[in-house]
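Everything below concerns the one structure shown next.
Showing subunit A:
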Amino acid sequence: MIVCVAVVGHQNNPLYIQSFTEADDALKLHHIVHCSLDVIDERVNNPKKSGPLLNETFLGLLYPTENYKVYGYLTNTKVKFILVTTDLDVKDADVRNFFRRFHAAYGDAVSNPFHVPGKKITSRTFAESVSTIVKAFGLSSAG
Partner candidate 1 sequence: MQFFGGSDISPSPPAPTAAGHNANVMYMFNRNGVCLFYREWNRPLRTLNPQQDHKLMFGLLFSLKSLTAKMDPTSADKGNLGVPQLPGQGCSFHSFRTNTYKLSFMESPSGIKIILVTHPRTGDLREALKYIYSLYVEYVTKNPVYAPGSPIRCDLFNTNLDQYVRSIS
Partner candidate 2 sequence: MEEYPEELRTPPVALISLVGCSDHHPAISGHLHSLQPPMNVLALPDFSKIQAVLTKKAKEPGAGDPPSGILKRDWLLKHRTRVPAVVAAMFSSAHVSGDPAQWLQVCTELENLKAAARPRNIKLVVIVVQSSSADDINEDRMIALRKRADVDSKYLVIYTPSDASELKQSLNRLANVFVELANTYYRDEGRRMKTRVEKKSFSSIELNIRYCFKVAVYAEFRRDWVEALRFYEEAYRILREMIGTSTRLPPIQRLVEIKHVAEQLHFKVSTLLLHGGKIIEAVTWFRQHNASYKRLVGAPEAIYLHWEWMSRQFLVFAELLETSSATTQTISSVTADNPDRGLTEWEFRPAYYFQLAAHYLKKKRSSLDIALSMLVNANEIDGGAESVAPSTFVGQFARLLEQGEALSFQPIDDEEYIHYALTEGKRFQDSYEIIALFNRSYESYSNLRVQRMGSTCGLEIAKEYFLVGDFTTAKQFFDNFAHLYRQEGWVILLWEALGYSRECSKKMGAVKNFVESSLEMASLPVSSDYIQSLGFKECGPAGPPSLPERESIHKEILELVSGELGVRSLEETNDLNVTEGNPLHLEIDLVSPLRSVLLASVAFHEQTVKPGASTLMTLSLLSQLPLTTEIDQLEVQFNQSEYNFTITNAERPHSTSKITSGTQNHRVETAASLSLVTNKWLRLTYEIKSEQSGKLECISVIAKLGPHFTIFCRAESPASMDGLPLWKFEDRVETYPTKDPALAITGQKVIQVEEAEPLVDLNLGDSGAALVGESFMVPVNIAARGHDIYSGELKINLVDVKGGGLFSTRETEPSTMDGHHVELLSVAGAEWEDESQKEAEKINNIQQSFGLVSIPFLKIGDTWSCKLEIKWYRPKPVMLYVSLGYSPHGNELNAQKIHVHKSLQIEGQNPVLISHRFLLPFRRDPLLLSKMKAVSENNQFTSLPLNETSILILSAKNCTEVPLQVESLYVEVDEDCVATSCLIKPGSEDLAHSGLLVPGEEFRKVFMVIPQVNSSTLGMGTVCLRWRRHPGSGVQVSCIQEDSVLTRHKLPDVNVELAPLTITLECPPYGILGDPFTYFIKIHNQTQLLQEVKFSLADSQSFVLSGSHNGTTYVLPKSEHILSYKLVPLVSGPLQLPKVTLTSVRYSAGYQPSVNASTIFVYPSKPHLKVADQREGRTESVAAK
């Protein structure tokens, strides 16, 4: 189950962060997301020489915490997407797929002429589509 998704701007400032848990761990999730930026920095600064991951937007598993897994995605426009899930075994394919759809949603959100680049994303439409994508992920990964 996805517990949190976040969009982080190129100055590492949070643009959108939404958690999907009833538990009171929204704050912890903030911390987790924030920390994951370190891993992203590491990955980007010395990218893995080996094959497929080179410059791919999908950064894969960033790091496991005691009971979460954190995945990352870095767009060409230096915007970071972060996904925190509780699932222990997640198929990369699912995550990739998730990020693809998420990116599309993000693209539409910033295509809103009234959205000012670099500012927090307040669009309702975006929020809605995100939650649908998140739900969809739950289903796919469950199966």
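In this section, contacts are C-beta pairs under 8 Å (C-beta built on N, C-alpha and C of every residue); 3 or more make two chains touch, one makes a residue touch a chain; residues count from 1.
Candidates were picked such that all candidates are chains of the complex that A comes from, given by their letters.
Here the structure is a predicted model, which means the values were calculated and not measured.
> State which numbered option touches subunit A in this complex: 1 or 2.
2
> If you look only at subunit A, which of its residues touch candidate 2 in the complex?
Touch list, subunit A to candidate 2: 9, 11-15, 17, 19, 21, 23-28, 30-31, 34-35, 37-39, 42-43, 46, 48-53, 60-66, 115-116, 118-122.
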